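FYI, not all chains are in this one, though none of them got moved.
A, B, C and D are the chain letters, set down in written order, and residue numbers restart from 1 in every chain.
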Amino acid sequence: MTTKVVQKILSNYETDNAGVKANLYRMLMQGKLGGTGKMIILPVDQGLEHGPARSFSVNPDAYDPHYHYQLAIDAGLNAYAAPLGMLEAGADKFAGQIPTILKVNSSNSWGTAANQALTGSVDDALRLGCSAIGFTIYPGSDDVFEMIEEIKELRNEAASVGIATVIWSYPRGGKLPKSGELALDVGAYAAHIAALIGAHIIKVKLPSAHIEQAEAKPCYEGTDWSAQSDRVKHVVQSCFAGRRLVVFSGGAAKGADAVYQDARDIRDGGGNGSIIGRNTFQRPRDEALAMLAKLVNIYKGKE
Amino acid sequence: MTTKVVQKILSNYETDNAGVKANLYRMLMQGKLGGTGKMIILPVDQGLEHGPARSFSVNPDAYDPHYHYQLAIDAGLNAYAAPLGMLEAGADKFAGQIPTILKVNSSNSWGTAANQALTGSVDDALRLGCSAIGFTIYPGSDDVFEMIEEIKELRNEAASVGIATVIWSYPRGGKLPKSGELALDVGAYAAHIAALIGAHIIKVKLPSAHIEQAEAKPCYEGTDWSAQSDRVKHVVQSCFAGRRLVVFSGGAAKGADAVYQDARDIRDGGGNGSIIGRNTFQRPRDEALAMLAKLVNIYKGKE
Amino acid sequence: MTTKVVQKILSNYETDNAGVKANLYRMLMQGKLGGTGKMIILPVDQGLEHGPARSFSVNPDAYDPHYHYQLAIDAGLNAYAAPLGMLEAGADKFAGQIPTILKVNSSNSWGTAANQALTGSVDDALRLGCSAIGFTIYPGSDDVFEMIEEIKELRNEAASVGIATVIWSYPRGGKLPKSGELALDVGAYAAHIAALIGAHIIKVKLPSAHIEQAEAKPCYEGTDWSAQSDRVKHVVQSCFAGRRLVVFSGGAAKGADAVYQDARDIRDGGGNGSIIGRNTFQRPRDEALAMLAKLVNIYKGKE
Amino acid sequence: MTTKVVQKILSNYETDNAGVKANLYRMLMQGKLGGTGKMIILPVDQGLEHGPARSFSVNPDAYDPHYHYQLAIDAGLNAYAAPLGMLEAGADKFAGQIPTILKVNSSNSWGTAANQALTGSVDDALRLGCSAIGFTIYPGSDDVFEMIEEIKELRNEAASVGIATVIWSYPRGGKLPKSGELALDVGAYAAHIAALIGAHIIKVKLPSAHIEQAEAKPCYEGTDWSAQSDRVKHVVQSCFAGRRLVVFSGGAAKGADAVYQDARDIRDGGGNGSIIGRNTFQRPRDEALAMLAKLVNIYKGKE
């Protein structure tokens, strides 16, 4: 029942053990995009990052952790990612119905450093039946070395028990100006770092056409970066010439058309899919399901 | 002898092991509120936080650790919470008579950072026969990441031996102004963080109607938050739509009527009860017993 | 051969194991005050704290570690406390002749923080045959949380092998002014903290009648604190209403009459005795023995 | 098939175990320079240090990790050095074809301290079949003590499983001005530190004739340091009079003639070879192979 495209993807993880590959396989074969090599993942870590009211008051059903499991299952997504408490509150009821990703570190509105707190562990991921752990690094932060060392150790521990690692690589902090966080060179570099430190799946933001680093400018000059799909292509290239899965985040809630266009650009640039949270769970359930159905079609090349 | 309401509460802890559930059960079934799903807990950590004279000179019998065990037992409370030394000095004499919660971290008047010292361990809780550990986090503090990581590890260690975890989530420090510590958005966020990092019982302060965070204001506008019971309801909602036990602290010693009104609001808002210390042990024993008897009646819906 | 008063004291350590109780018993039954519930302990950590010349040049025989063992034995004291090197240099020759307390942390004149270095361990205490470890905390210091966590761990480790813990609780540093270090409220608080974190024997300085903390003043107003014995009584009360042994330090070398009066006040206030160092080893041996003999008589109520 | 020169080199590692010697042997016997005691190593850590575009956009084939394995193999080099992700993405396909060095720490353009993050471990080196680990220290950095302690522990762990250690010793940071980073005294000192802390292979930059340290000037005065080969000789002397392997890095991409002259000077000064990255992988593959072939001839004394 497996597909060639999925087998090709797995073959790129040549030094990973069968346990990790099985979990990558599980996520790649799940749901409506199963077998296509494309993925849509539902992440719900907004409550920890921004507080409950800012996350859920617009759609109060979403205060209940069961809501998100059910949404991801009903929409036929590939995986559901959330911090410890959110998964614990539903992992028994929905056991096995959808691959889960335990987000093991998290920031919050009170953090005064560009860093995060560890809020989950590989042991938690195992006992909750997760397929992967998720971890955010902030390239640019004064604490970037420490964050890299943390995920490096966690990734090895996870891999040793067959759990895959997803790295959220979000440039932020230190000597990097706010204006440069979405720059193309910065985003490609962030993706490359994630690949180099061992991410199985890399999650980055869709980059703009801005080039931030003076030393990097000559490498980008003379090429037209105005098409978002070209920028996606460069990020994919920066992940070992496409040997690693790369998914892109949707950012803050926005108009549906913009969400669809992003997905088309990710698809056309060779990206592996979307991680899309606020744009779904902050909409009424019916609207969210409709949007996700359309995104599935886009990734299948039907729209 | 168990009750439906207690079984319903336990069913929300779907991924917790039988040991943790047994200790939650023990606390929920103890004393005069046993089986109602409501709790009154006696906490005596004031001596460490504020010094002995400020805590006990008004009622000198309370210098003796045995006093508090006996008060909690005679009043028919659900549990007694205190730091290491207080429990050690009575745990043998009162073994089994009342569930105890070992407060494993504590501040003191001399601390110069918004943080606390670890003064107890899971091993201590085990040898003293405790049902739970208690831990304070200060969302807002510069050290909030560190505090979260500490309790995250302790909670898992405790759960692995069947001990439940109570998190005191008290916004304080860092970029949070004093005026915002009791704000509704801040308190709901603090409760949500506690739930997300794995608290079995969440302890917060009763919030005011003030909204502190600029980004959160739009989510609260258009709703009337003047009723304390509505604010309690929002906090309960922020704890996984009521899937986690939430108790509220009484704060500094105050008039008896205010104490009773707080309890009615907690009850009406769907909260699970009170943690009430200074308002009891700083009153003469007879007065304290009378007050606690009345609070029991309030939680039973009789007053 | 045991006495009721000693049995009563031991019964207060209700959750401690037999090993710890045996070592408390050993110290309480040793020497001329054996069985009375009172103790005199010889501490010699001045060399590390102030340097050798300031400690011993006035009585050069005291440069030799053997001198202090012999003094404590000949004076019939309850125990001898010193840092690692001092004990190692005599522990074999005097093995078993006097209970010893290994002071496991120490400051020195060069330390630039209100903290101390760990210079001994529980394993050291075991191999040197010690009855207890001694540890200083500085309530008030910026490092007070760290110091509390250190002794908390060491105390548990020590107790697990039957060794008792003596905590020197000396307010110092941080936001506490020099003028407040000896205040009554501060000293009672320091003693209470030591009790709460698990000290078996609490060592504090004799407090003055000054009240330092604004918030604590109302608790002390209306009482006459001019009698030193009343202040001792308040400190004893702050140690779990007398459930923990409390000894008082003599401070810098001073006139013999002042030393005797201190002992009478400690006795009359219900304290358990003196830790007296410089006032003995900085006097010629004969004078020191005479002074200690008289102190024994005072604690026996004969003078 | 071994050679006298290689046996002589191995004999200088008199206290190392057979496992470490076997891996040094493997690198010394590999490729076109096998048996000569000279080495050329391909390092590809530029992606992590400078970002993907600055490293590979000039030769886009080099985005693919397989490219570098193949280049090192086809050029007949002694070893290939890279960070974790780069090796993992090819270690299975090229297993055994070329000795590999896992670079276990790395900086990046975002680091704000003169330090690096640990991105690999000895266990990684073992499972990837590496012959050595590589580690950078920054003599001069405020963190130099910490970096030394890190590699000291890793080196012992590596040696205990028969893996050799290569130390990149690059003066930088702290009180060392930029102008002094390439000074002869500074470079010789950096090489000496690497030798003293246990490097099996020392990697330094080719030093200039500048002398940086005032205290060191008298030691260099009266000697003519204008010949680069003499400077190499002094560095070799500083590595235990030649008892340790020393290789020199080529620095930024530059003209081919300069690269050749450097190699001749290294050879004539008694150095053991080159680590050459950007000067090869940033050229088209054919040019790179031609350059490496010529470098081999230089080290063989044919050019």
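Definition applied: a residue touches a chain if its C-beta (ideal position, glycine included) is under 8 Å from a C-beta of that chain, and two chains touch if they have at least 3 such contacts.
The structure displayed is predicted, hence computed values, not measured ones.
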item: Assembly size in copies, with 4 chains present; value: 5
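Note that only the chains that are shown with their structure count from here on.
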item: Chain-contact steps, minimal, separating chain D from chain C; value: 3
item: Rotation in the CA alignment of chain B with chain C, degrees, nearest 5; value: 70
item: Same or different residue numbers at the chain A/chain D copy interface, by half rule; value: different
item: Whole-Å gap between the CA centroids of chain A and chain B; value: 36
item: Chain A residues counted as touching two or more neighbouring chains; value: none
item: Overall pattern in which the protein chains touch one another (line/ring/star/complete/other); value: line
item: Which pairs of chains touch, using the document's own definition; value: A-B, A-D, B-C
item: Residues of chain A that touch chain D when the two form their complex; value: 12, 14-16, 139-142, 144-146, 148-149, 152, 156, 171, 174-176, 185, 188-189, 192-193, 195-199, 213, 215-216, 219-220, 234, 237-238, 240-241, 243
item: Residue numbers on chain A that touch chain B, as the complex places them; value: 47-48, 50-54, 57-58, 60, 63-65, 83-86, 88-93, 106, 108-113, 115-121, 123-124, 127-128
